[in-house]
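Left out: one protein chain. Kept in place: all the others.
Moving on to chain A:
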Amino acid sequence: MQAWDIAFKALHAGYDDYTVLRNINANLPTGKISVILGGSGCGKSTLLRQIIGLSRPLSGAVMIGGKDIFALSHAEFRKMRRQMGVLFQDGALLGALTLAQNVALPLSEHLKLSKALLRKAALRVLRMVGLENFADFYPNQLSGGMRKRAGLARAIITEPRILLCDEPTSGLDPITAARMDALLRSMHTHYQDMTLVVVSHDLASLRAIAQHVLIIKDGSTIFAGTPKAMEASTNPYLQHFLRRETDERNTDTHTPIDANIRASLDKWLES
């Protein structure tokens, strides 16, 4: 059986001449839920784009199942990508299609199936994410959380070996976020050999689902290991992050407002 672990080898990535990720060396084990954690703008989503192959690294390699995905031929890469399901931050559902059509899209585009069978397949995964009653709704008629769940349904309809989720709980209320975590856990229980990679900055989510953790700070890895080892880590940044404390060096950032702006503001507020 082929392993679907993901490994980064001396990975440098970024945009144009701006390097976001520096020398990432890490492994996301096959069949586990790995959470890539880090503050806003640290490069988590950039790392995810490297795994999907939407951006090429500046140097280094992304290995999936021992193969460098950027050294594969176009046909081999497409074959590899068929084994991936991706949940984008806002679901990335096509606005012109209903939920059922969106969810069935990977099947309807690649397989010759009847409309009835496609709908049946779409309803099955929509039921898994609790949206079977919204099958004929359009994405703009749904809330953010529902769009994410629908995006998840679309990502799993082909039963991929790797499921990648970009900030699945961001912008959700705690109850909906907890429901999303439960959903991801149940996905993993349902598809046991699926490698699940979740990019997040949500600590509650991390503690609820993670079996393996990769923490990034300013584009570099500062921790990779189990959640237990993470909690026991003595890394000061990690401790601040886990306790949701500010970095003491950055606490005294308050500078008084410019006097002219204050005066103009007062005048405007009184008007």
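Following the convention adopted for this analysis, contacts are C-beta pairs under 8 Å (C-beta built on N, C-alpha and C of every residue); 3 or more make two chains touch, one makes a residue touch a chain; residues count from 1.
Everything that follows uses one rule, which is that contacts and distances are computed from a predicted model.
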Missing subunit (named according to UniProt) among the choices "Carbohydrate ABC transporter membrane protein 1 (CUT1 family)", "NADH-quinone oxidoreductase subunit H", "OppB protein" or "ABC exporter permease": "ABC exporter permease"
Touching the absent chain when the full complex is considered, from A:L94, A:A182 or A:A204: A:L94
Residue among A:K32, A:K67 or A:R81 that touches the chain left out of view: A:R81
Touching the absent chain when the full complex is considered, from A:A3, A:L54 or A:L265: A:L54
Where the unshown chain meets chain A, residue by residue: 52, 54, 78, 81-82, 84, 86, 88-90, 92-95, 105-106, 109-110, 154
